[in-house]
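The structure appears below as structure tokens.
In this view, the complex is presented without one of its protein chains, the others remaining in place.
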Amino acid sequence: MDRTFAVAIGGAAGQGVATPGDIFAKIFARRGLHLNAYNAYQSIIRGGHTFLTIRAGIEEVTCFGDHIDLLIPLNQDSMDRHIGLMKANAAVVYNSDTIKPGSLTQAQLCPLPVNQLSKGSRSKVEQNTLALAASLRMMGVDFEPLAEILTEQFMRKGSKVVTENLDIARVGYDYAGANFQPFAFPLPMSGMQYAVLSGNTALAMGGAAAGVKFYCAYPMSPSTGVLHWMAAHARSAGILVRQVEDEIGVINMAIGAAHAGVRAMCATSGGGFALMTEGLGMSAMMETPVVVIDVQRAGPSTGVPTKTEQGDLWQMLGAGFGDFPRLIAAPTDILDCFRLVPEMHNLADRFQCPGIILGDLLLSEGRSSVDPKQLNFDTEIDRGEMIVSADPANGENGYKRYKITESGISPRAIPGVPGHTHTAATDEHDEDGVLISDEFTNPAKRRAMMDKRQRKVLGIEAAVQPPVLIGTPTAEVTLVGWGSTSGVIREAVAMLNEEGISANQLQIRWMVPLHGEAIVNILKSSKYTIMVENNYSGQFARYLRSETSYVPDGCIRKYDGEPFMPHHIVEAVKEQLACKTHKTQQLSVPVHEIMV
Amino acid sequence: MDRTFAVAIGGAAGQGVATPGDIFAKIFARRGLHLNAYNAYQSIIRGGHTFLTIRAGIEEVTCFGDHIDLLIPLNQDSMDRHIGLMKANAAVVYNSDTIKPGSLTQAQLCPLPVNQLSKGSRSKVEQNTLALAASLRMMGVDFEPLAEILTEQFMRKGSKVVTENLDIARVGYDYAGANFQPFAFPLPMSGMQYAVLSGNTALAMGGAAAGVKFYCAYPMSPSTGVLHWMAAHARSAGILVRQVEDEIGVINMAIGAAHAGVRAMCATSGGGFALMTEGLGMSAMMETPVVVIDVQRAGPSTGVPTKTEQGDLWQMLGAGFGDFPRLIAAPTDILDCFRLVPEMHNLADRFQCPGIILGDLLLSEGRSSVDPKQLNFDTEIDRGEMIVSADPANGENGYKRYKITESGISPRAIPGVPGHTHTAATDEHDEDGVLISDEFTNPAKRRAMMDKRQRKVLGIEAAVQPPVLIGTPTAEVTLVGWGSTSGVIREAVAMLNEEGISANQLQIRWMVPLHGEAIVNILKSSKYTIMVENNYSGQFARYLRSETSYVPDGCIRKYDGEPFMPHHIVEAVKEQLACKTHKTQQLSVPVHEIMV
Amino acid sequence: MATVLQLQPLTAADFKGKVDPDWCPGCGDFGVLSSLQKVLAEMNILPHNVVTISGIGCSSNLPGFIDTYGMHTLHGRALAVATGVKMANHKLNVVVTGGDGDGFGIGGNHFIHTIRRNVDLLYVAMDNQIYGLTTGQTSPTSRKGMKTKSMPYGNVEEPINPITLALAAGATFVARGFSAEPKHLANLIKQGLEHKGFSFIDVFSPCVTYNHDNTYAWFRERIKKLEDDVSYDSSDWHEAMKRGLLWGDEIPIGKFFQRTDLPSLHEAEPLLDQGEPLAHRELRIAPEIVRNFITELM
Partner (left out) sequence: MATVLQLQPLTAADFKGKVDPDWCPGCGDFGVLSSLQKVLAEMNILPHNVVTISGIGCSSNLPGFIDTYGMHTLHGRALAVATGVKMANHKLNVVVTGGDGDGFGIGGNHFIHTIRRNVDLLYVAMDNQIYGLTTGQTSPTSRKGMKTKSMPYGNVEEPINPITLALAAGATFVARGFSAEPKHLANLIKQGLEHKGFSFIDVFSPCVTYNHDNTYAWFRERIKKLEDDVSYDSSDWHEAMKRGLLWGDEIPIGKFFQRTDLPSLHEAEPLLDQGEPLAHRELRIAPEIVRNFITELM
């Protein structure tokens, strides 16, 4: 990986970590730099410790990395927690009126005498603006981009506020020029301009691109961002957004809307999804497509609401009891959050079954740069076999909603179409939708309907591409991950290769359909496979084994709520390769050295 | 298997299939005969087709078998559906005023001219009494046992009604003596007397034996029988029974009661369980034991509410998201329903985690004979490490609810005990119950608590015995089943052995802990293994594979709502053994020839 | 609720479902079904413009017995599903039918919240004070003391009062019918269908198989039509509360309350206020709007 630059801002909730973070991100992205940001925060409104890392570079930045180049601690606590981990060539910019650099460090200390510089007024905001401006100067960034953004930001508060802010920024900028060492490598730039968005925004925009016209939700971290984007853009996007009394109401309302013919979507996290599982079965039995986003957070139960985990997979696999076709996919990065949504809607519509998107906090609340051209709203829309108006060919008497077909798909008429009235039921039914227990419970009809629905699985498998190996096939070690760990594994692979350990990567995006055979074919020719998962029990490893019997040589797991950093994976891989002879399924549990 | 005798009664819902069935069962059980009964019915209150089979014999009767010796059709529909399947030596007893024997049959036709015999009064009941008495005569049963039961039954209606009923019974009894051929083998008898009970009654009584003091439920077929027994016996058993507004309320109320120190239990079916899954996670996170019975019925969704299936296993495995220790066991017969409940409570109490009993309609609404001595209410009760009163050794400041221990078990103080106040939370917490996100989200503490909870898994595994192979280890074929299929597989194994195909059986009762290694050790030395499951996708096979990589040689599945009959298994085994050379995982889907 | 004009006069027979009801002979639900079919025909609403939605229960089997679009959903969830249907296509006539357990037990939360949203649909609860389909357990409207399979020693809980609960939740149309008074019931159903907003009709619909307390005879002795009291003013909420509390020798049926000054949910939603139903709108978003979405991120 090319040279990157990481800024980190630490403070208590409510201290305003977000705003300077946003400004850094905007400046980086407008400068044509890629970036990746992760905010480690807690489930409290005030206090605690929030730690935002923004890492930027010319090449795609796939994770927030291992090192911090510039630290801005907004309180003593943040200074104390992180100073010890700062390397040489790094710098710490801080308010020297209130914060002391506790322990010794090799990093450059950049104390800002905030009171003196700002003349003591409104010091919270000013402290942040001073630090921001000073930092940019040290990175070799011109003053103009900052001025531009501050102007945009304070415009609606009037020109006086703008001027005040520009003045204080200029003071910080100049003070750094006079007093601090600039970084050895000034921040690069490119001719590009990137959009910066979170996974939640990407999921919501993906819904808009997919033609979702009904979105409903009950707030639940870390999925609430999807609701917020939808609500804010509802009127312009022509999407009806409803907040419902609970998640049971959410999925049932979404299915109702979908049944009446719109594309409907909802998002929640594990606990809310638990309440939706009964509804998922309804979608399957009525063959009414619905797309549910589950943004995973650390469980079980309420768990650690603001921390990440990949721990909901088995809930998804078993959700809804009984056997029925379903779709489950985990996006691999923030852009993929955007892309996966229309793809999932197309498949759910075509195969008339529930589709689940398995995101997680890391992506959903993380942010990354995306080339705006990639946010394609002209993506394919395939609504499947749907009857939206009367067609003389489908006569009044001829229409059977659950017609037994070779593909298992039966054309779906939406309410309002003359000549196609029928009742969709969650009880088992015959081709015409008549309950088989209201008629005569009939094992043959029951089996025929089960077989019909399950035949869709073949079509689903054919509609999704199997995963492919990234990197040299002959590598010494293959790292297998799923969903959001894509970026950090990619970087770990690069680091391993740099260190002379040849590594490659297999990242799984589709859980159902899985393409187990294709996966095993790849893994069978791998020399040593290590499964990387952000959960305790190796949920994906267990699932892959259930479908293929495949057991990897080792595994790296993390279940402390924080995401992997590249060095966690690199070190664990090295450790496991060192005692490879045992060939048992070794477990590595990386420890977080940063106590966020 | 020894000679058995099977009576079947068919009619519409509301025609009174149950009463003569109960009388047959009582007479058999009092005669010292074992029995097994299955009622195929529909989800309607009136009409449709209900078909009750009661099979009796001297030896234990483990399933309802393949053949009917005596058929009593209460309407034409039942006659038409079943007459073609009657074998020689069998007999059909029917009201010849209203029912005609449609097709030719080898069985003995026993027409009862009901109007003439009963002088036309109250014919529905009289038709049934006449048929009952005639049948008993043909079986070589004395009149007295019938007289005794009719007397018990009609006593509260006055002696006149008793006499009337005895008279009509006598008419039927004598008429059969004069007009019909008795069965070649008169019904045997033994010195025993058996109790007859359904799986639901057994589960409820198991709860009473376990010391359950709080039972709550929301009605849901086929689990409602547990509620009915509990409600009827609440006052004498000293059990507080509550009907709640929904299943979410049920599990939360049960956990509340359990937390305050009682043994609490609830029962539901798949759809209700779906609503409980969030609560299951609370039990895990608070480490408050609760026992939930899930009586499986055919899914997905509302499905076929009165039909059986083993389709909820994956729902149980994933219920509640995140990783946590849980207990899941499937009783293997009706007596086992009784025994498993106290066992599950002991383990849930000891390991302070949720325990799930995975029953199904076949057992829950089926009935069987049980030696009353086996209904042991003095079974072991182990409440685990529970603090119910203040002990000077556990000082006010010393107590930590979630103390990190070697076993993962932390002594649990119930509310009301002085000096042990603490808050149990569904958020991740420290040893003292303090939320780690209210303090500082702390990866190290989080990991320590996850590890503590998960350490209980080792204790759980040690507390449960691995399954054992039944039959000769060197058999040609091993049939693997789980839960309720135990009896029918046992009979199929016996039939195979009789036919010269040596077979044995491995029946799995505990899903979690699974003892995968022990299972694979058994199966590895089997010559040919076939997995028998009452579901579409082979849920247990997939689960076993996820834990062990093991793939059986073949599988037999049924997902039409009706249970297996022995010949389904025998025929499928023979078919698979015949083309054994392929050694791929063959699927057999037995067809029901009886259209219930 | 908007009605769609017919091409030729309809009759109740046009609403005959694919199968005959399998309710017990004498079940109160027959009366509700036939009244509904009759009114739909009278109002000349075409079958394909109606969606009949239910949960699970004997009463919830109704959508299978009527020729309209139907959804036989999950126990307790019909109102949530119906809200989705109405939002996606507000031109459809949405009728929700179900039981007391379905609506006031497991479905109680959706009941309250659908009411406060004033979703424009007709909700007919077939209230038999028992759980019928599960063969006779106590329901939230079972009277105190009533003995059932689940409370054989008698119910110790106060029942829900659907009328006063609906009023308190803010319902804009609240009525009670009796399935053995078909004309009266049909009239209520008609008013409910015409009402723009959430219309709630609680119908005494006796379960002849499991409820031997609240029988036809029991109700007949007690019911009294609000319409017979000329002084009764159904726009007076407090008076409606008073009548709603009556339960004893006199039990009122009829329209307790109606107000027409509140917009229904789809009227209050600017997005739906004009134009095609959502279900028939263009899926693509205009390029200039998309551009704005992206510019925001830059």
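Of note:
The letters A, B and C name the chains in turn, as written, and every chain counts its residues from 1.
Keep in mind that, in the parts below, contacts are C-beta pairs under 8 Å (C-beta built on N, C-alpha and C of every residue); 3 or more make two chains touch, one makes a residue touch a chain.
The structure displayed is predicted, hence computed values, not measured ones.
Of the chains on view, those touched by the hidden chain across the whole complex are A, B, C.
Of the options C:Val19, C:Met43, C:Ala169 or C:Ile251, the residue whose C-beta touches the omitted chain is C:Ala169. Taking the complete complex into account, A:Gly14 is the one of A:Gly14, A:Pro113 or A:Gly177 that touches the chain left out.
From the set B:Leu146, B:Ala237, B:Ile530 or B:Leu544, the residue in touch with the chain omitted from the display is B:Ala237, counting the whole complex.
Considering the full assembly, C:Ile160 is the residue among C:Leu74, C:Met87 or C:Ile160 that touches the omitted chain.
Residue B:Met253 is the one among B:Leu117, B:Met253, B:Leu313 or B:Leu361 that touches the chain not shown.
In the full complex, subunit A contacts the hidden chain through residues 14, 43-48, 217-221, 224, 227-228, 231-232, 234-235, 241, 243, 245-247, 271, 301-302. Within subunit B, the residues in touch with the undisplayed chain are 26, 29-30, 193-197, 201, 205, 208-211, 213-214, 216, 233-240, 242, 244-246, 248-249, 252-264, 278-279, 282, 286, 370, 372, 375, 377-378, 381, 388, 414-427, 432-435, 438-439.
Although one chain is not displayed, subunit C still touches it through residues 106, 108-109, 112-113, 116-118, 140, 153, 156-161, 164-165, 167-170, 238, 241-242, 262, 265, 268-270.
As a working rule, only the chains that are shown with their structure count from here on.
One inter-chain figure worth recording: subunit A and subunit C are separated by 41 Å, centre to centre, where each centre is the mean of the chain's CA atoms.
Mean C-alpha positions place subunit A and subunit B at a centre distance of 43 Å. In whole angstrom, the spacing between the mean C-alpha positions of subunit B and subunit C is 38. Within subunit B, contacts with two or more other chains are made by residues 43-44, 48, 271, 301-302. Across the assembly, subunit C contributes residues 22, 56, 74 that each touch 2 or more other chains.
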